[in-house]
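Here is chain A:
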Amino acid sequence: MQYSLKMQGIHKHFPGVHALDDVSFDVEAGSVHALVGENGAGKSTLMKLISGSLVPDEGSIEVFGEAVRFRSPAEAQHHGISMIHQELTVVPERSVASNIFLGREPRALGGLFIDYRALNTQAKALLDRLDVRVDPTVPISELSIAQQQMVEVAKALSYNARVIIMDEPTSSLTERETATLFRIIRDLRADGITVIYISHRLEEIFEISDRVTVLRDGRTIRTDATADLDEDTIVSSMVGRTIDTIFPKREVEIGETILHVDGLSGNGFRDVSFSLRKGEILGISGLVGAGRSEMVRGLMGIDPVDGGSIDLFGQPVTTPRVAGMMRRGFAFVPEDRKEEALFLGMSVRDNLVVSLLSRLFRSGLIQYGRLGEVTAQYIDKLRIQTPSQGQLIRNLSGGNQQKVIIARCLALKPSVLILDEPTRGIDVGAKAEIHTIIGDLAAQGVGIIMISSELPEILGVSDRIVVMKEGRVAAQLDRTEATQDLIMQKAATGGGS
Partner candidate 1 sequence: MTTTFDLGALFRRFGLLIAIAVLVFGLALLSPQFLAVQNVLNLLLQATVNAIIAAGMTLVILTAGIDLSVGSVLALTAVITADVLQAGVPVVLAVVIGLGAGAVTGLVNGLLITLGRIPPFIATLGMMTLARGLALSYAQGRPITGLPDRFLLVGTSSMLGIPTPIWITAVVYGAGMFVLRRTVLGRYIYAIGNSSRAARFTGIPVRSATVAVYVISGALAALAGMILTARLNSAQPIMGLQYELNAIAAVVVGGAALSGGEGGLGGTFLGALLMAIIANAINILNISPFVAQVLQGSVILAALLLHGLSRRNQ
Partner candidate 2 sequence: MRRTLSILVSLLLVVSGFAFAGGSQEAGESAAQEAAESGPMVIGLSVSTLNNPFFVTLRDGAQETADGLGVELVVVDSQDDPAREASNIQDLIQQGVDALLINPTDSDAVVPSVQRANQAGIPVFTVDRGANGGEVVAHIASDNVAGGEMAANYLIDAIGGSGKVVELQGIPGTSAARDRGEGFNNVVNDTSGVEIVAAQTANFNRTEGLNVFQNILQAEPEIDGVFAHNDEMILGALQAAEAAGRADQIVFVGFDAVDDAVAAVEDGRLAATVAQQPSEIGSLGVSTAVTYLEGQDVDSYIPVPLSLVTQ
(Lines give C-alpha, C1' and ligand atoms only; values in the text may rest on other atoms or scores of the structure.)
Protein backbone atom coordinates (compact mmCIF):
# COMPACT_ATOMS: atom_id res chain seq x y z
CA MET A 1 0.00 0.00 0.00
CA GLN A 2 1.35 3.40 -0.91
CA TYR A 3 0.85 6.16 1.57
CA SER A 4 0.46 9.74 0.48
CA LEU A 5 1.05 10.87 4.02
CA LYS A 6 2.71 9.27 7.01
CA MET A 7 3.00 11.08 10.32
CA GLN A 8 4.78 9.49 13.29
CA GLY A 9 5.07 10.59 16.92
CA ILE A 10 3.91 14.14 16.35
CA HIS A 11 4.01 16.50 19.32
CA LYS A 12 2.97 20.12 19.33
CA HIS A 13 2.94 22.38 22.38
CA PHE A 14 1.39 25.78 22.76
CA PRO A 15 1.86 27.84 25.91
CA GLY A 16 0.00 25.87 28.53
CA VAL A 17 -1.43 23.32 26.10
CA HIS A 18 -0.17 20.05 24.78
CA ALA A 19 -2.16 20.33 21.57
CA LEU A 20 -0.88 17.15 19.91
CA ASP A 21 0.44 14.32 21.98
CA ASP A 22 2.22 11.54 20.09
CA VAL A 23 -0.10 11.58 17.11
CA SER A 24 0.37 9.13 14.28
CA PHE A 25 -1.62 9.56 11.11
CA ASP A 26 -1.30 7.59 7.88
CA VAL A 27 -3.29 8.31 4.78
CA GLU A 28 -3.42 5.87 1.90
CA ALA A 29 -2.82 7.36 -1.52
CA GLY A 30 -5.94 7.84 -3.60
CA SER A 31 -8.31 7.40 -0.70
CA VAL A 32 -10.80 9.61 1.12
CA HIS A 33 -9.70 9.75 4.72
CA ALA A 34 -12.03 11.23 7.29
CA LEU A 35 -10.73 13.00 10.37
CA VAL A 36 -13.16 13.45 13.23
CA GLY A 37 -13.03 14.71 16.77
CA GLU A 38 -14.63 17.23 19.02
CA ASN A 39 -13.63 20.88 18.82
CA GLY A 40 -10.30 21.24 20.53
CA ALA A 41 -9.33 17.64 19.85
CA GLY A 42 -6.42 18.85 17.71
CA LYS A 43 -7.78 18.44 14.19
CA SER A 44 -6.97 22.00 13.14
CA THR A 45 -3.50 21.87 14.62
CA LEU A 46 -2.80 18.60 12.84
CA MET A 47 -4.00 20.02 9.53
CA LYS A 48 -1.91 23.14 10.02
CA LEU A 49 1.15 20.92 10.41
CA ILE A 50 0.32 19.09 7.21
CA SER A 51 -0.42 22.22 5.22
CA GLY A 52 2.68 24.04 6.40
CA SER A 53 1.15 26.73 8.62
CA LEU A 54 2.78 25.22 11.71
CA VAL A 55 5.93 23.18 12.36
CA PRO A 56 5.78 20.18 14.75
CA ASP A 57 7.88 20.19 17.91
CA GLU A 58 8.66 16.50 17.49
CA GLY A 59 7.89 13.73 15.06
CA SER A 60 8.28 13.00 11.38
CA ILE A 61 6.15 13.71 8.36
CA GLU A 62 6.55 11.84 5.08
CA VAL A 63 4.78 12.82 1.91
CA PHE A 64 4.81 10.07 -0.70
CA GLY A 65 7.78 8.53 1.04
CA GLU A 66 9.80 11.71 1.22
CA ALA A 67 10.58 13.14 4.64
CA VAL A 68 9.49 16.75 4.75
CA ARG A 69 9.50 19.67 7.10
CA PHE A 70 7.30 22.47 5.78
CA ARG A 71 8.01 25.98 6.86
CA SER A 72 5.26 27.66 4.86
CA PRO A 73 2.00 26.81 3.10
CA ALA A 74 3.84 27.49 -0.15
CA GLU A 75 6.26 24.63 0.57
CA ALA A 76 3.39 22.29 1.33
CA GLN A 77 1.70 23.30 -1.88
CA HIS A 78 4.91 22.67 -3.70
CA HIS A 79 4.71 19.10 -2.41
CA GLY A 80 1.18 18.78 -3.68
CA ILE A 81 -0.73 19.48 -0.47
CA SER A 82 -3.58 21.98 -0.61
CA MET A 83 -6.02 22.97 2.05
CA ILE A 84 -9.56 24.26 1.62
CA HIS A 85 -10.45 26.21 4.73
CA GLN A 86 -13.82 26.10 6.37
CA GLU A 87 -14.20 29.82 6.10
CA LEU A 88 -13.90 30.49 2.41
CA THR A 89 -10.89 32.54 1.53
CA VAL A 90 -11.78 34.53 -1.51
CA VAL A 91 -11.15 38.05 -2.71
CA PRO A 92 -14.77 39.01 -3.28
CA GLU A 93 -14.40 41.69 -5.96
CA ARG A 94 -12.02 39.69 -8.14
CA SER A 95 -13.05 37.29 -10.87
CA VAL A 96 -13.33 33.54 -10.39
CA ALA A 97 -10.25 33.00 -12.55
CA SER A 98 -8.21 35.61 -10.68
CA ASN A 99 -9.15 33.96 -7.41
CA ILE A 100 -8.10 30.51 -8.62
CA PHE A 101 -4.72 31.67 -9.87
CA LEU A 102 -4.07 34.38 -7.29
CA GLY A 103 -0.32 34.72 -6.97
CA ARG A 104 0.39 32.37 -9.91
CA GLU A 105 -1.18 34.16 -12.85
CA PRO A 106 0.05 33.21 -16.32
CA ARG A 107 2.27 35.98 -17.60
CA ALA A 108 2.75 37.64 -20.94
CA LEU A 109 5.35 39.94 -22.46
CA GLY A 110 8.31 38.73 -20.47
CA GLY A 111 6.40 38.34 -17.23
CA LEU A 112 5.50 42.01 -17.03
CA PHE A 113 1.81 41.57 -17.63
CA ILE A 114 -0.85 39.07 -16.67
CA ASP A 115 -2.13 37.06 -19.61
CA TYR A 116 -5.79 37.37 -18.77
CA ARG A 117 -6.86 35.37 -21.81
CA ALA A 118 -4.75 32.39 -20.77
CA LEU A 119 -5.88 32.91 -17.19
CA ASN A 120 -9.53 32.60 -18.14
CA THR A 121 -8.93 29.67 -20.49
CA GLN A 122 -7.03 27.73 -17.84
CA ALA A 123 -9.67 28.49 -15.22
CA LYS A 124 -12.37 27.36 -17.63
CA ALA A 125 -10.53 24.11 -18.21
CA LEU A 126 -10.27 23.43 -14.49
CA LEU A 127 -13.91 24.22 -13.85
CA ASP A 128 -14.92 22.03 -16.78
CA ARG A 129 -12.92 19.19 -15.32
CA LEU A 130 -15.04 19.51 -12.18
CA ASP A 131 -18.12 19.93 -14.29
CA VAL A 132 -18.83 23.28 -12.63
CA ARG A 133 -20.72 25.64 -14.90
CA VAL A 134 -19.44 29.03 -13.83
CA ASP A 135 -18.22 31.95 -15.93
CA PRO A 136 -14.59 32.42 -14.85
CA THR A 137 -14.72 36.17 -15.54
CA VAL A 138 -17.50 37.12 -13.10
CA PRO A 139 -16.62 38.43 -9.63
CA ILE A 140 -16.57 35.52 -7.23
CA SER A 141 -18.89 37.38 -4.84
CA GLU A 142 -21.70 36.85 -7.36
CA LEU A 143 -21.46 33.07 -6.91
CA SER A 144 -23.35 31.04 -4.34
CA ILE A 145 -21.42 29.69 -1.38
CA ALA A 146 -21.53 26.22 -2.91
CA GLN A 147 -20.16 27.46 -6.21
CA GLN A 148 -17.42 29.29 -4.35
CA GLN A 149 -16.60 26.04 -2.61
CA MET A 150 -16.25 24.33 -5.99
CA VAL A 151 -13.98 27.16 -7.10
CA GLU A 152 -11.86 26.43 -4.04
CA VAL A 153 -11.57 22.83 -5.14
CA ALA A 154 -10.57 24.04 -8.59
CA LYS A 155 -7.99 26.25 -6.95
CA ALA A 156 -6.57 23.28 -5.06
CA LEU A 157 -6.40 21.31 -8.28
CA SER A 158 -4.62 24.19 -9.99
CA TYR A 159 -1.73 23.62 -7.58
CA ASN A 160 -1.52 20.09 -9.02
CA ALA A 161 -2.51 18.95 -5.59
CA ARG A 162 -2.10 15.24 -4.80
CA VAL A 163 -3.54 15.70 -1.32
CA ILE A 164 -6.50 18.00 -0.71
CA ILE A 165 -7.57 18.76 2.83
CA MET A 166 -11.20 19.82 3.20
CA ASP A 167 -12.18 21.36 6.53
CA GLU A 168 -15.95 21.12 7.07
CA PRO A 169 -16.63 21.74 3.40
CA THR A 170 -20.36 21.09 3.64
CA SER A 171 -21.12 23.27 6.65
CA SER A 172 -22.89 25.83 4.51
CA LEU A 173 -23.96 23.56 1.66
CA THR A 174 -27.38 22.12 1.03
CA GLU A 175 -27.93 18.41 0.53
CA ARG A 176 -27.98 18.78 -3.20
CA GLU A 177 -24.81 20.86 -3.26
CA THR A 178 -23.25 18.36 -0.91
CA ALA A 179 -24.10 15.63 -3.39
CA THR A 180 -22.30 17.57 -6.12
CA LEU A 181 -19.29 17.99 -3.89
CA PHE A 182 -19.28 14.27 -3.12
CA ARG A 183 -19.40 13.48 -6.82
CA ILE A 184 -16.36 15.69 -7.28
CA ILE A 185 -14.58 14.05 -4.37
CA ARG A 186 -15.23 10.63 -5.90
CA ASP A 187 -13.92 11.87 -9.25
CA LEU A 188 -10.81 13.17 -7.54
CA ARG A 189 -10.30 9.85 -5.84
CA ALA A 190 -10.71 8.10 -9.18
CA ASP A 191 -7.93 10.35 -10.51
CA GLY A 192 -5.68 9.13 -7.69
CA ILE A 193 -5.96 12.24 -5.55
CA THR A 194 -6.05 11.84 -1.79
CA VAL A 195 -8.73 13.73 0.12
CA ILE A 196 -8.55 14.35 3.86
CA TYR A 197 -12.07 15.10 4.94
CA ILE A 198 -12.93 16.82 8.21
CA SER A 199 -16.55 16.92 9.28
CA HIS A 200 -18.87 16.84 12.26
CA ARG A 201 -21.53 15.13 10.19
CA LEU A 202 -21.15 11.43 10.71
CA GLU A 203 -23.56 10.42 7.96
CA GLU A 204 -21.32 12.19 5.46
CA ILE A 205 -18.36 10.29 6.76
CA PHE A 206 -20.05 7.02 6.18
CA GLU A 207 -21.10 8.11 2.74
CA ILE A 208 -17.81 9.37 1.40
CA SER A 209 -14.81 8.12 3.35
CA ASP A 210 -12.71 4.98 3.04
CA ARG A 211 -11.01 5.26 6.39
CA VAL A 212 -11.60 7.25 9.57
CA THR A 213 -9.23 8.62 12.18
CA VAL A 214 -10.63 9.79 15.50
CA LEU A 215 -8.75 12.36 17.54
CA ARG A 216 -9.47 13.17 21.15
CA ASP A 217 -7.57 15.52 23.48
CA GLY A 218 -4.64 15.69 21.07
CA ARG A 219 -4.26 11.90 20.76
CA THR A 220 -5.09 9.47 18.00
CA ILE A 221 -7.83 7.23 19.38
CA ARG A 222 -8.28 4.96 16.39
CA THR A 223 -7.88 4.64 12.65
CA ASP A 224 -10.08 2.08 10.91
CA ALA A 225 -11.76 1.33 7.65
CA THR A 226 -15.10 3.13 7.60
CA ALA A 227 -16.86 -0.06 6.70
CA ASP A 228 -15.74 -1.60 10.02
CA LEU A 229 -17.27 1.20 12.13
CA ASP A 230 -20.70 2.31 13.14
CA GLU A 231 -21.95 5.67 14.33
CA ASP A 232 -22.07 4.81 18.00
CA THR A 233 -18.50 3.57 18.00
CA ILE A 234 -17.24 6.75 16.38
CA VAL A 235 -19.21 9.01 18.69
CA SER A 236 -18.10 7.20 21.81
CA SER A 237 -14.49 7.30 20.60
CA MET A 238 -14.84 11.03 20.05
CA VAL A 239 -16.39 11.97 23.35
CA GLY A 240 -14.84 9.19 25.43
CA ARG A 241 -18.23 8.15 26.69
CA THR A 242 -21.32 6.68 25.13
CA ILE A 243 -24.15 8.94 24.06
CA ASP A 244 -27.42 7.12 23.70
CA THR A 245 -28.92 9.36 21.15
CA ILE A 246 -27.75 12.57 19.65
CA PHE A 247 -31.22 13.97 19.37
CA PRO A 248 -33.08 13.37 22.61
CA LYS A 249 -36.60 14.25 21.69
CA ARG A 250 -38.68 14.96 24.71
CA GLU A 251 -42.37 14.55 24.61
CA VAL A 252 -43.95 17.87 25.37
CA GLU A 253 -47.56 18.77 25.59
CA ILE A 254 -48.30 21.23 22.85
CA GLY A 255 -50.54 24.13 23.76
CA GLU A 256 -52.52 26.83 22.02
CA THR A 257 -51.34 28.75 18.98
CA ILE A 258 -49.17 31.70 19.97
CA LEU A 259 -47.87 32.87 16.62
CA HIS A 260 -49.58 33.06 13.31
CA VAL A 261 -47.73 34.19 10.21
CA ASP A 262 -49.81 34.78 7.14
CA GLY A 263 -48.57 35.60 3.64
CA LEU A 264 -45.30 37.12 4.88
CA SER A 265 -43.24 38.48 1.97
CA GLY A 266 -39.96 40.30 1.68
CA ASN A 267 -36.65 40.26 -0.13
CA GLY A 268 -35.98 36.55 -0.81
CA PHE A 269 -39.24 35.10 0.47
CA ARG A 270 -42.85 35.21 -0.76
CA ASP A 271 -46.18 34.47 0.80
CA VAL A 272 -44.96 32.43 3.75
CA SER A 273 -47.65 31.23 6.14
CA PHE A 274 -47.38 29.03 9.21
CA SER A 275 -48.37 28.95 12.82
CA LEU A 276 -46.56 28.03 16.00
CA ARG A 277 -47.99 26.67 19.18
CA LYS A 278 -46.89 26.75 22.75
CA GLY A 279 -44.20 24.16 23.44
CA GLU A 280 -43.89 23.28 19.81
CA ILE A 281 -40.63 22.98 17.92
CA LEU A 282 -41.12 24.01 14.33
CA GLY A 283 -38.28 22.94 12.08
CA ILE A 284 -37.60 24.89 8.92
CA SER A 285 -35.81 22.97 6.23
CA GLY A 286 -34.81 23.67 2.69
CA LEU A 287 -31.79 24.25 0.53
CA VAL A 288 -29.41 27.09 1.27
CA GLY A 289 -30.82 30.07 -0.60
CA ALA A 290 -34.40 28.87 -0.17
CA GLY A 291 -35.14 32.03 1.81
CA ARG A 292 -35.23 30.49 5.27
CA SER A 293 -32.82 32.91 6.96
CA GLU A 294 -34.30 35.83 5.04
CA MET A 295 -37.76 34.85 6.25
CA VAL A 296 -36.85 34.70 9.93
CA ARG A 297 -34.88 37.93 9.61
CA GLY A 298 -38.04 39.50 8.19
CA LEU A 299 -40.07 37.98 10.99
CA MET A 300 -37.66 39.42 13.56
CA GLY A 301 -37.80 42.85 11.96
CA ILE A 302 -34.13 42.83 11.01
CA ASP A 303 -34.86 43.08 7.30
CA PRO A 304 -37.90 44.91 5.98
CA VAL A 305 -41.02 42.96 5.00
CA ASP A 306 -43.31 44.19 2.28
CA GLY A 307 -46.43 42.16 2.80
CA GLY A 308 -48.27 39.75 5.02
CA SER A 309 -49.26 39.77 8.66
CA ILE A 310 -47.83 38.52 11.93
CA ASP A 311 -50.20 37.75 14.80
CA LEU A 312 -48.77 37.16 18.24
CA PHE A 313 -51.18 35.95 20.90
CA GLY A 314 -53.95 37.11 18.62
CA GLN A 315 -52.52 40.62 18.37
CA PRO A 316 -51.36 41.85 14.97
CA VAL A 317 -47.75 43.03 14.85
CA THR A 318 -47.27 45.90 12.45
CA THR A 319 -43.93 46.95 10.94
CA PRO A 320 -41.73 44.79 13.15
CA ARG A 321 -38.42 46.18 14.43
CA VAL A 322 -35.89 44.02 16.26
CA ALA A 323 -36.08 45.76 19.61
CA GLY A 324 -39.87 45.82 19.46
CA MET A 325 -40.06 42.15 18.56
CA MET A 326 -37.83 41.32 21.49
CA ARG A 327 -40.08 43.32 23.79
CA ARG A 328 -43.03 41.36 22.45
CA GLY A 329 -41.37 38.09 23.42
CA PHE A 330 -39.27 37.06 20.43
CA ALA A 331 -35.65 36.06 20.68
CA PHE A 332 -33.27 35.16 17.87
CA VAL A 333 -30.05 33.18 17.51
CA PRO A 334 -28.65 34.21 14.12
CA GLU A 335 -27.04 32.01 11.53
CA ASP A 336 -23.57 33.53 11.35
CA ARG A 337 -22.25 33.51 14.89
CA LYS A 338 -19.14 35.57 14.30
CA GLU A 339 -20.68 38.28 12.12
CA GLU A 340 -24.21 38.49 13.42
CA ALA A 341 -24.10 37.56 17.06
CA LEU A 342 -20.74 38.06 18.72
CA PHE A 343 -19.00 41.18 19.94
CA LEU A 344 -15.56 39.62 19.87
CA GLY A 345 -13.77 42.43 21.69
CA MET A 346 -16.23 42.45 24.57
CA SER A 347 -16.58 40.33 27.68
CA VAL A 348 -18.76 37.27 28.20
CA ARG A 349 -20.94 39.35 30.49
CA ASP A 350 -21.40 42.19 28.01
CA ASN A 351 -22.21 39.72 25.26
CA LEU A 352 -24.70 37.89 27.42
CA VAL A 353 -26.69 40.86 28.63
CA VAL A 354 -26.59 43.08 25.59
CA SER A 355 -30.18 42.49 24.49
CA LEU A 356 -31.43 42.76 28.03
CA LEU A 357 -29.86 46.11 28.92
CA SER A 358 -32.73 48.35 27.92
CA ARG A 359 -35.20 46.15 29.76
CA LEU A 360 -33.08 45.70 32.88
CA PHE A 361 -32.16 49.35 33.24
CA ARG A 362 -35.03 51.47 32.11
CA SER A 363 -33.34 54.62 33.38
CA GLY A 364 -30.42 53.96 31.04
CA LEU A 365 -28.02 53.71 33.99
CA ILE A 366 -26.25 50.43 34.53
CA GLN A 367 -26.03 48.79 37.95
CA TYR A 368 -23.13 46.40 37.81
CA GLY A 369 -24.35 44.27 40.72
CA ARG A 370 -27.51 43.42 38.87
CA LEU A 371 -25.58 42.65 35.68
CA GLY A 372 -23.28 40.29 37.54
CA GLU A 373 -26.15 38.40 39.11
CA VAL A 374 -27.98 37.87 35.84
CA THR A 375 -24.80 36.80 34.11
CA ALA A 376 -23.82 34.37 36.84
CA GLN A 377 -27.30 32.86 36.79
CA TYR A 378 -27.13 32.01 33.09
CA ILE A 379 -23.49 30.95 33.08
CA ASP A 380 -24.54 28.46 35.72
CA LYS A 381 -27.79 27.44 34.08
CA LEU A 382 -26.27 26.69 30.67
CA ARG A 383 -22.99 25.42 32.12
CA ILE A 384 -20.99 27.94 30.10
CA GLN A 385 -17.32 27.27 30.60
CA THR A 386 -15.50 30.56 31.11
CA PRO A 387 -12.82 31.55 33.61
CA SER A 388 -14.78 34.69 34.51
CA GLN A 389 -17.57 36.96 33.45
CA GLY A 390 -15.00 39.49 32.32
CA GLN A 391 -13.26 37.06 29.97
CA LEU A 392 -13.24 38.27 26.34
CA ILE A 393 -15.68 36.11 24.43
CA ARG A 394 -13.20 35.55 21.61
CA ASN A 395 -11.25 33.32 23.99
CA LEU A 396 -14.14 30.86 24.40
CA SER A 397 -14.73 27.74 22.30
CA GLY A 398 -17.39 27.82 19.60
CA GLY A 399 -19.82 25.75 21.64
CA ASN A 400 -19.51 28.00 24.67
CA GLN A 401 -19.85 31.09 22.52
CA GLN A 402 -23.07 29.68 21.12
CA LYS A 403 -24.30 28.96 24.65
CA VAL A 404 -23.66 32.60 25.58
CA ILE A 405 -25.78 33.66 22.62
CA ILE A 406 -28.55 31.28 23.61
CA ALA A 407 -28.29 32.58 27.17
CA ARG A 408 -28.66 36.10 25.78
CA CYS A 409 -31.96 34.97 24.27
CA LEU A 410 -33.14 33.06 27.33
CA ALA A 411 -32.50 36.07 29.53
CA LEU A 412 -35.20 37.82 27.54
CA LYS A 413 -37.62 35.13 28.76
CA PRO A 414 -39.04 34.72 25.26
CA SER A 415 -42.32 33.12 24.26
CA VAL A 416 -40.95 32.49 20.78
CA LEU A 417 -37.32 31.53 20.24
CA ILE A 418 -35.95 31.48 16.71
CA LEU A 419 -32.70 29.60 16.09
CA ASP A 420 -30.97 29.73 12.73
CA GLU A 421 -28.50 26.84 12.37
CA PRO A 422 -27.84 26.73 16.13
CA THR A 423 -25.37 23.83 16.03
CA ARG A 424 -23.34 24.55 12.90
CA GLY A 425 -19.66 23.94 13.44
CA ILE A 426 -20.17 22.83 17.01
CA ASP A 427 -18.78 19.57 18.32
CA VAL A 428 -20.92 16.59 19.22
CA GLY A 429 -20.93 17.10 22.98
CA ALA A 430 -21.95 20.74 22.87
CA LYS A 431 -24.47 19.96 20.18
CA ALA A 432 -26.25 17.48 22.41
CA GLU A 433 -26.29 20.02 25.24
CA ILE A 434 -27.86 22.62 22.97
CA HIS A 435 -30.51 20.15 21.89
CA THR A 436 -31.27 19.46 25.53
CA ILE A 437 -31.65 23.18 26.21
CA ILE A 438 -34.03 23.52 23.28
CA GLY A 439 -36.07 20.57 24.52
CA ASP A 440 -36.23 22.02 28.05
CA LEU A 441 -37.43 25.34 26.72
CA ALA A 442 -40.18 23.69 24.74
CA ALA A 443 -41.18 21.80 27.84
CA GLN A 444 -41.51 25.18 29.61
CA GLY A 445 -43.95 26.25 26.92
CA VAL A 446 -41.71 28.31 24.66
CA GLY A 447 -42.54 28.10 20.97
CA ILE A 448 -39.42 27.32 18.99
CA ILE A 449 -38.57 27.87 15.35
CA MET A 450 -35.37 26.15 14.30
CA ILE A 451 -33.68 26.35 10.93
CA SER A 452 -31.23 23.59 10.17
CA SER A 453 -29.62 22.23 7.03
CA GLU A 454 -28.87 18.97 8.80
CA LEU A 455 -31.77 16.66 8.07
CA PRO A 456 -31.22 14.25 10.98
CA GLU A 457 -31.23 17.20 13.34
CA ILE A 458 -34.43 18.64 11.89
CA LEU A 459 -36.08 15.23 11.97
CA GLY A 460 -34.87 14.45 15.47
CA VAL A 461 -35.84 17.69 17.13
CA SER A 462 -38.94 19.08 15.38
CA ASP A 463 -42.61 18.48 16.03
CA ARG A 464 -43.51 19.87 12.68
CA ILE A 465 -41.39 20.77 9.66
CA VAL A 466 -41.87 23.58 7.17
CA VAL A 467 -39.97 22.94 3.95
CA MET A 468 -39.07 26.03 1.94
CA LYS A 469 -38.16 26.26 -1.70
CA GLU A 470 -37.30 29.37 -3.67
CA GLY A 471 -38.68 31.67 -1.03
CA ARG A 472 -42.02 29.90 -0.66
CA VAL A 473 -43.36 27.21 1.62
CA ALA A 474 -43.15 23.98 -0.37
CA ALA A 475 -44.63 21.70 2.29
CA GLN A 476 -45.61 21.44 5.93
CA LEU A 477 -44.92 18.00 7.35
CA ASP A 478 -45.82 16.43 10.63
CA ARG A 479 -42.96 14.65 12.41
CA THR A 480 -44.75 11.36 12.02
CA GLU A 481 -44.84 11.61 8.24
CA ALA A 482 -41.51 13.35 7.65
CA THR A 483 -38.53 11.42 6.33
CA GLN A 484 -35.23 12.55 4.87
CA ASP A 485 -36.33 11.49 1.44
CA LEU A 486 -39.63 13.32 1.62
CA ILE A 487 -38.04 16.55 2.84
CA MET A 488 -35.39 16.38 0.13
CA GLN A 489 -37.99 15.77 -2.48
CA LYS A 490 -40.08 18.75 -1.36
CA ALA A 491 -37.03 20.99 -0.99
CA ALA A 492 -35.54 20.12 -4.33
CA THR A 493 -38.53 19.63 -6.56
CA GLY A 494 -41.26 21.47 -4.75
CA GLY A 495 -44.50 19.61 -4.79
CA GLY A 496 -47.02 22.30 -4.39
CA SER A 497 -48.54 23.97 -1.35
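Here is how the candidates were picked: all candidates are chains of the complex that A comes from, given by their letters.
Quick note on the criterion: a contact is a pair of C-beta atoms (placed from the backbone, for glycine too) under 8 Å apart; a residue touches a chain by one contact, two chains touch by 3 or more; residues count from 1.
Keep in mind that what you see is a predicted model, and the values were worked out from it rather than measured.
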item	value
Chain A: touching candidate in this complex (1 or 2)	1
Footprint of candidate 1 on chain A - complex, ascending	16, 302, 322-323, 325-326, 332, 334, 339-346, 350, 354-355, 357-358, 361, 364-366, 408
